[in-house]
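Only one protein chain is missing from this complex, and each of the others stays in its spot.
So, chain A:
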């Protein structure tokens, strides 16, 4: 590995053309070798040159856009764009038509690709006056935030950021040509920069989980059993599903387990050592805007005992700061976490209202994460919750995620979400939505449990016991808006 992300992958293909790059489920889906992937990418690059010879303005190409179905054709297009220096917007296939159209317009994309029967189909887009601002210099990929409200924001990532991130990930996980890495996340997610792109850059094998079956415990367990990955990265949902599959898993080849995206309940965490007996466990903190920023390695004992895992050490080259208003918290205390990483975006595209998320301090651009953290007396930083999840109940600040944690810490509770809803008497009342793990538990018992561990105002006014799983959005996080519909 000595060049850039794209040049290293193409070099790996020349060196070991027969090696498997993208593995399908053994016995079901075909593998794609490095030679095949490179050939497909080169053909795609020639097609792009033919179709989109124009559109290269003074500041470079207008972006292309891809509805990122997880197929070899999509991955080859991404590789082709990386190699040719064409910016590419990756869109979730689950976005509605209107949102897709809005994002494509905001990014100023010149054409939109969809995968049809394994091949790319192109729709050329008008070069209207509304065709968005030029992407920043050096942009290769444009990802989107996964916010559950409103239109996602566009997050451009430069070649330098992608090169730096995939190099760090390779070193951190010891990726090489023998590595097998499970890719559970959808192709448009930032997690793929590690699962797929860092792996390919180091000549390893990516085990592609079919997004349509990504929530089936038996299918996922089969992938782990037959694919024998060394690295498994995912959101809490993945580990909950794997824990459900339990003994069928046989994850003894796994060396690194990366928990990302959210607080993983202790109930799920405590099963990890048994599922992955030889793995180092990592709590990874990051977001689309900055990519992985902090990592906390932990062992089985801490997985079972630690109430909230620390965010860990900043990855090399990353700076962190805790700010309470304008005041930097250097000792114990709490505030919003700011990070500055070598992997971060230069800023959102076409989001002037959100430009305050990025601010310059000490000659660096920092990203305001919106995450509320607490630095303990031990110097360790722990996530308290989103600043957005902070609500005022009867004049007292309550973080609803803290309440959820108290609930999900109990074996009787499979899932819990706490939402602040308007209340005619109190102004705002907390409602807890709880799915039990089959055990008999009543709302009154849950209330007693909360009372033992929470400030009185943080005890939910209402406990709703739910029969089925809580509704989730595309990242596996609970969809709070849909929950509210249960209260009338």
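Some points to look at:
Everything that follows uses one rule, which is that contacts are C-beta pairs under 8 Å (C-beta built on N, C-alpha and C of every residue); 3 or more make two chains touch, one makes a residue touch a chain; residues count from 1.
The definition used in the following text is that contacts and distances are computed from a predicted model.
Per the UniProt record, the chain missing from the shown structure is "Acyl carrier protein", taken from the list "Carbon-monoxide dehydrogenase large subunit", "ABC transport system ATP-binding protein", "Acyl carrier protein" or "Aspartyl/glutamyl-tRNA(Asn/Gln) amidotransferase subunit B". When you scan A:18, A:444 or A:467 for touch with the missing chain, the hit is A:444. In the complete complex, the hidden chain is touched by one of A:278, A:327, A:364 or A:394, namely A:394. If you put the hidden chain back, the residue from A:15, A:101, A:301 or A:426 that touches it is A:426.
Mapped onto chain A, contacts with the missing chain fall at residues 394, 425-426, 442-444, 447-448, 450-451, 456-457, 459-465.
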